[in-house]
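Every protein chain but one is kept in place in this view of the complex.
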Amino acid sequence: MPGNRRMNHENGQISIDFIIGFTIFMIAFIFVATMISGLLINLQSQRIDYDAVAYRTGTVLVEDPGEPSEWNLLDLTKAADRDNLKRLGLNVARNSPGILRESKIEKFFNPDRGGCSDRSRLCYPSDYSQKLIFGDYPYSFNISMRELGPSGRTWAIGEIPSNNNTGYIRRVVSIKKPGYADISPVPAGSQNHITINMKIQTLFFPDPVSPSIDPAYQIDLIYEDFWVNLTGFSGVNLTKKPELFDGTTPVTYDENYPTLRVFIDSVEIHEGDYPALLTDDSKIHFEEGFLKSKGFHESSELDFILTFDQPVGDGIALNIADIAKRYPLSEAIMEIRIW
Amino acid sequence: MVKNSAQLYTIEGIAAGVLMIVTAYIVVSTSTVLTPQDIHIIDMQLEQLGHDALMVMNTPKDYRISSNLTECISQNNPDWFKSNFTPLVRSRVFLPDDTLHYNVSLYYRDGDVVQKRDFTDDGMPYLGEKTVKVTQWIRMDDGASIPELRNKIVLVEVLLWRS
Partner (left out) sequence: MAQLNDEGQWIVMMGFVISILIVFLAIIVAESATVGKTTSESVLEFPKTDIQDLRSLLFQFRWDSGLLENTEFKRDIQLLHLVKKNAIVEYSSDVSTKKMEIHFFNGLTSFNETYLETF
């Protein structure tokens, strides 16, 4: 009404209705202003970049030895050790990318699918998503590997993807196998036992003036397993289980992993089976971590004694550095799929 | 009795508020903000694969011997290179082989310039496809077949593409 306006001009007051209208406007404006900040945050990708996850997984597997780098020796039944295992990498050592340790490969591709109580095995799939792929999103994965060459071994783990729309990467790697030694009977033997003197330092430093061997070519009795092949002993009996001596102190061992095992024709020989008849397929397996669990390390020296029922030795101890051999590196292809 | 003389202010305030809210809602709900399309994934995968394959070839198979790559360049043997490199770069785990093609050149220093020398290719001419470049370092000693390379550090460069 005209009278109202005239009063406003003179009094300098704003009418209550105006204030109400203005207030409603300001409330709505503030409401909208807070909505705008949501507009800018909405910069999310609609698609998850699975290829990036596959690339990262591939790099962790192929170029990283893992954390701790000797995780293949951990006792995974202990919760503390399992927590210590932060990353599953298959590499031999930090400075040699692309060379994988065979025992890590075997451990990685053979998990425990039913419960997580086995001391030497990983849990599927929790260990893989937490220690390899990372992140909260439940990625599905498929990792497979094939060795090129005559053996043609394959390994695979994970689900089968339902379509081809997966993140993918392919890597080419070398595989380092554990070392081995061959023992044969001495032709004109006089003693019933054969002794191998294992001065472990000679395997790590074959040449006193050069630095230690690159871990990719190391015959590693401490961090890897080792096979002793008995060839030419068919018809001879092994009278008791192999003995280990640290100087003059005998080293006792039982049948729990990791330990020393004797296999004749791929069958394990137990304590009560001695004397055992050897064949052409007789092997002794130093399981990985066995010597370490008995307190031996790179500077240790120990004696390994086999006792037979026929004279097959000549009393001279064999030197581990002379008889230990390694396989050449083999090549393999690895494929990783994530979706 | 409430006066209704200035209802217009209130109504207009409400109308303005409603207008803003509706606009903001429409804008927010219809904007699709996407990250850019990742067209370089193929390049990244190919470069990593090619480098892996060449590096595996350049890894000595045993202690104190020289790698296959060094040997076949030292003896100037392109067939040996092809028979080694092709399965490494084409094999897949369960599926049949991939179709990748390559050509190989050697670069070395001659005085103050870098010289290039073609080494081999896999028979397929390069027709301008998108390629990646992967390299490895080797050292040639006195016994190299190619005289210009003796006692030099040589860069082996492989151009890799998918047909």
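Just so it is clear, A and B label the chains in written order, and each chain counts residues from 1 on its own.
Definition applied: a contact is a pair of C-beta atoms (placed from the backbone, for glycine too) under 8 Å apart; a residue touches a chain by one contact, two chains touch by 3 or more.
Computed from a prediction, not measured in an experiment: that's the story for all the values here.
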Contact with the hidden chain (one of B:His40, B:Arg92 or B:Arg117): B:His40
Option from B:Asn103, B:Thr120 or B:Gln136 whose C-beta touches the chain left out: B:Gln136
Contacts of chain B with the absent chain, listed as residue ranges: 8-9, 12-13, 15-17, 19-20, 23-24, 27-28, 31, 33-36, 38, 40-41, 43-44, 47, 51, 55, 107-109, 112, 114, 134-137, 139, 151-153, 155, 157
Interface with the undisplayed chain - residues on chain A: 5, 18, 21-22, 25, 29, 32, 36, 39-40, 43, 49, 51-52, 55, 95, 97, 205, 210-212
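Everything below uses one rule, namely that only the chains that are shown with their structure count from here on.
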Residues of chain A defined as touching chain B within the complex: 1, 4, 15-18, 20-25, 27-29, 31-32, 35-36, 38-39, 42-46, 49, 51, 55, 58, 62, 97-99, 144-146, 148, 154, 156, 168-174, 213-214, 216-217, 326, 328-329, 331, 333-335
Of all residues in chain B, those that touch chain A in their complex: 5-14, 16-18, 20-21, 24-25, 27-28, 31-35, 38, 41, 44-45, 48-49, 52-53, 55-56, 59-63, 87-89, 91-94
